[in-house]
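Below: one structure, written as structure tokens.
With one protein chain removed, the remaining protein chains of the complex are shown where they sit.
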Amino acid sequence: MALAGLLWCIATLLGTAVAAIAMARHRSATTLVYGVALCACVIALAMAGWSLLTLNSLGQALTLPVGLPWLGAHFRIDALAAFFLLVVNLGGATASLYGLGYGRHEETPGRVLPFYPAFLAGMNLVVLADDAFTFLFTWEFMSLASWALVMAHHRRPGNATAGYIYLLMAGFGTLALLLAFGLLAGPAGGYAFDAIRSAQTASLAGAVLVLALVGAGSKAGLVPLHVWLPLAHPAAPSHVSALMSGVMTKVAVYGFVRIVFDLLGSPVWWWGGLVALLGGVTAVMGVLYALMEHDLKRLLAYHTVENIGIIFIGLGLALAFEANEMPGAAALGLTAALFHVFNHSVFKSLLFFGAGAVLTATGERDMERLGGLIHRMPFTAFAFLIGSAAISALPPFNGFVSEWLTFQAILLSPALPQWLLKFLIPAIGALLALSAALAAACFVKAFGVSFLGRPRTEVARDAAETDRWSLASMFVLVALCLLAGILPGYFIDALAPVSQALAGAQLPRQEQLDWLTIVPIAQSRSSYSGLLLFLFIAMAAGVGAEVIHRWASAATRRSAPWDCGFPDASPVTQYTAGSFSQPIRRVFGSVVFRAREEVHIPPPGDASAARMHVRLHDVPWDVLYVPTAKLVNLAADRLNKVQFMTIRAYLTLVFGALVVLLAVLAVWQ
Amino acid sequence: MAVALDLTVQLGQMLIVLALAPLLTGYVRKVKARLLRRQGPPLLQPYRDLLRLVRKEVVLAQNASWLFRVAPYLIFATTWVAAALVPTFATGLIFSQAADMIAIVALLGSARFMLALAGLDVGTSFGGIGSSREMMIASLAEPAMLMVVFTLSLLAGSTQLSSIAASMQGPGIGLRVSLALALVGLIMVAIAENARIPVDNPATHLELTMVHEAMILEYSGRHLALIEAASFLKLLLYVSVIACVFVPWGTAVSGQGLDAYVAGLGIYAAKLAAAGCMLAVFETVIAKMRVFRVSDFLGAALMLGFLATLLLFVSRVT
Partner (left out) sequence: MDQLALDVAHLLAGGLVLASFMLLYQDRMTGLINTFALHALVVSFSVAWQAYIQQAPHLYITAAIALIVKALVIPLALHRIIVRLDIHRTIEPVVGIGQTMLAGIGLVALSVMVMLPITAQAGTLAREDLAFALSVILLGLLMMISRRNAVSQVIGFMSIENGLILAATGAKGMPLVVEISVAFSILIALIVIGIFLFRIRERFETVDIHVLHEHRGEQP
């Protein structure tokens, strides 16, 4: 029942997409499209949530007579799919709610409205797909729909390049996944997931893992396959950026989990080490990139890379535990990773909505041209602050809970017997701790430079608050951030069927513990109560405020800033994004990015401005992509000669191919 | 009835922590002054400072926002809650299950987040200096602290401070190399986090040398009192953590009765006095280091914590 309902919602979305092509110019097209998308997503969310929480209708399958004639299109809803449908449709619903307000500012609705519901439909279909052909087809459909949305403002500088690189990387990823599915199906060629599960081919399983890592990882944003993400995500309209960062990367994680945990059978120990190591490196590199940025949306896109790294650390740990027959610990790692999937989609969408609000209000994405927005846009500022606190893993919000669970999984890993894992996992723990601390620094910079201080330009001084729809969607996400931080036990219980299906065990039931504490392993080992902490902090702040205001003084007076007695009228002298990150750039960036600063100071008497240049080298780009591009160009130039040969040369080629084929046939006999 | 008694004891711990924190700072200042052959301020001077500040009118900058006004209360509340969760005279109190060491480190991170934002709020360059240097120090100190927490929890089999303290008193652990490395790392992090010499000078108001003081430059009146109280509490928290983990003898266990609690309190006060004395001697003997040498210092603390964790991972026989 749930599966049919979900497919009907998806069909509605597709129908809306088609209709939007025709009536995009219509005045109420924006409201209609986003409204229908909102309803469809809310219904799909309700159905997915109901089937995950009540375990009803899990395992339903359906085959539609479309697609390849001997295969059909298989769809199935199981626990993993239900969870990811929840994540996708939550993101879709909030983005549609946001779009009801934001979409009115769109200059070319004809380039956005048809593809938006198609994008949502594509993501939902990928999660429901139950055979390799449907999976790959819907994966490509999702990529193409999002590519069209990235190219919506194709005349803006940089967007066309972003779209081009996105298309290349998406195609490369799909190729890797195609090869992975080919290896999984084996020579028998059974492409349905049921057939693959029962075939249990153990050969080349390592190659399948690497291909899945490359294919799904490039869509998710693992270093070094992340290069398209900070170009493409900011180029799209803001609600689409939120969907791409918060939801599409999670669909990529779903693809990885489906292939490696479900279809591939029992893992080998080094898989876990490789995945966790990639995750750790991605986490630190992502946040270091983000610290060097001063474009608000690019900073958020790099942060997505960091959080994907954290998710893959949890997944890698789960694989390592599963390979060593420790199902309880594997369940912990898997739960930590999946909880972080949910949390990240919530607060990343929130942050992108805030950035979109700022963009609409001021027309600027560059933090160094903003400032003082907390006075002009108080509600957006509050929502962005909660999002920043959540993504920096600060209690009592939800980001802290999933990082805490990941740390608990790392603390279980001395029991792993392999030597390489014994050395790797403490290093990954250190990398995770480092990335968490650097993320807090990055968001102090992002929020502080954009929203606090004094306005640096006219547009920042004259900004106005955004509309009700945008604010409503942001506050829904704020409430979710707090709820998931205070009531994590319910979320962990909801994830239990998923970890049971994939890892063979689940975490103990959390709901009957006092004070909504969560105990992932055992009471004697560790516990955390978000509700108690929240109540304590609120009580302490309230009591402190009350006591002081009642018995001491509540007087306030406004005056000029003290500033050590040297007041500065110009807002140019306050700290910029580049100056805020200068200490961290000097400590970390000089090693990782070979960051160098050059300062040109004019001679005394010259009244022109001093200049500072900061040079950063993007190591994966310089080492991996630029040589590859040069190689491809070189090969293309050489092969181009084939276009211009004589007839005799072409005949020689045909003759040569025929002779070679006959020789191969002769030898193979 | 027993629950009500336990709640009273927990509440008592919260109030004791709040009451002792300014005394510790006053004691450290007195000892430092005596070592420099000065009279020094009276022992209770921090209490008088707080009372004086609390009664004064707050002078706010024209463009200070609601965040600037709310931040001191949140900073104080998170630091107080974190300090109250560390066992002082007794372990295993009723709410000690609410947060383990990782959560305590993260609570201090919340306080620092709000403080750094408050520094950026008014839009002066001093606030920016303080915030950016503080976040650089935090980006190394927090991972170092987490690695120390990993070491301790691997040894004790739990991340709860009460369980760690209990297992340190037990026979199973002994003198391990990782413990020594973790102690050195923890002391280095404590010095950096509390803005003591050699990382930051708590008594200066010179731009070149300040980190913490630069962020709170614009605060006055009751807001400043709350932030000062929060920094006193933070010092008490770190000293309590070192005391309850590395010198755990004499701490009562929850449920042992009032006389055990009083004895535990006396021993705790003695530990605080000893730690304060050592801190004062250390600050007098050593000079402040350059700002960019602090990253080497904390990098060394991170390496020590990492080495301690690595040695534990490797030497497990299971």
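Labels A and B are assigned to the chains in the order they are written; within every chain, residues are numbered from 1.
Simple rule for what comes next: a residue touches a chain if its C-beta (ideal position, glycine included) is under 8 Å from a C-beta of that chain, and two chains touch if they have at least 3 such contacts.
All figures in this text were calculated on a predicted structure; none of them were measured in a lab.
Take chain B: the residues that touch the chain left off the picture are 174-178, 180-181, 184, 293, 295-296, 299-300, 303-304, 306-307, 310-311, 314-315, 317. On the side of chain A, the interface with the absent chain consists of residues 419, 423, 587, 590-591, using the contact rule stated above.
The definition used in the following text is that only the chains that are shown with their structure count from here on.
Residues of chain A that touch chain B in their complex: 371-372, 374-375, 378, 385, 389, 392-395, 400, 404, 407-408, 410-411, 413-415, 422-423, 425-427, 429-430, 433-434, 436-438, 440-441, 443-445, 447-449, 452-454, 515, 517, 523-529, 532-533, 536-538, 540-541, 544-545, 548, 552-553, 555-564, 568, 571, 573-575, 579-584, 586-587.
The touching residues of chain B, when paired with chain A in their complex, are 54-63, 65-67, 73-74, 76-78, 80-81, 84, 95, 97-100, 102-103, 106-107, 109-110, 112-113, 116-117, 120-129, 131-133, 135-136, 138-143, 146-147, 150, 153-154, 157-160, 163, 205, 207, 217-218, 221-222, 225-226, 291-292, 295, 302, 305-306, 309-310, 312-314, 316, 318.
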